[in-house]
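Yeah, one chain of the complex is gone here, protein chain that is, but the others are all in their spots.
Presenting subunit A:
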Amino acid sequence: MSARVLVGVKRVIDYAVKIRVKPDRTGVVTDGVKHSMNPFCEIAVEEAVKLKEKKLVKEVVAVSCGPQQVQETIRTALAMGADRGIHVEVSGKDYETLGPLQVSKILAALAKKEQADLIILGKQAIDDDCNQTGQMTAALLDWPQGTFASEVNIEADKLKVVREIDGGLETIKINLPAVVTADLRLNTPRYATLPNIMKAKKKKIANVKPADLGVDVSSRLEVLKVDEPPQRQAGVKVETVHDLVGKLKEAGRI
């Protein structure tokens, strides 16, 4: 199969870091804070590389949008087995307001330019928890989508996707080209081996600007303020159900 897979990877604050809000309440502190690849994006890369190892796809291209630092994230994808990378340069104010709508426009443009047959993304990013990019990208391309995938199989020229839904698991068959978003149980990402990390150095990362793709990255959203969640207040212990009802009435809850 001569399929080409586009995998989107996002550079986010590492999951283990304790997040702090900036004193001016416009966002969270990112300077000097450890960043890494979004865990769901790791799962997406792993799935793409697995498909290549099974010889079901020919080329895996890793894409990331952001400033210079996202190249580290692309390199990690290359070390895991992606063939080449594309760095879409977005920095400064544009990067601060970059969201799913702009990213999905970029991915849609790239998919057409690179003639991709499959786009695999993480189901959501752990910083904004939007869970929108995959769906928007599919809509812009008018492609079918298999979201929250816990299993992906290529059968003939169709994609069989098992999706994790509230009621359990749902299996769908969709045509290619398609967009898939990876959920937790899709696979366990591999550790990048030393030889692969060293090979990744030689793989190419192309630089592209959103304007080259005809995409306007300006945002229609304005962040008004960012606050920490309220401190948890102490609770009150009651002896009997009667007391509980009494307290709830007192608090005007019932």
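Keep this in mind: a contact is a pair of C-beta atoms (placed from the backbone, for glycine too) under 8 Å apart; a residue touches a chain by one contact, two chains touch by 3 or more; residues count from 1.
In this text, contacts and distances are computed from a predicted model.
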Chain not present in the shown complex, as UniProt names it (candidates "Glutaryl-CoA dehydrogenase, mitochondrial", "Trafficking protein particle complex subunit", "NEDD8-activating enzyme E1 regulatory subunit" or "Distal membrane-arm assembly complex protein 2"): "Glutaryl-CoA dehydrogenase, mitochondrial"
Hidden-chain contact residue, picked from the options A:K52, A:R75 or A:K123: A:R75
Contacting the left-out chain in the complete assembly, out of A:A156, A:L194, A:A234 or A:I254: A:L194
Missing-chain contacts mapped onto subunit A: 36, 72, 75-76, 79, 191-198, 200-201
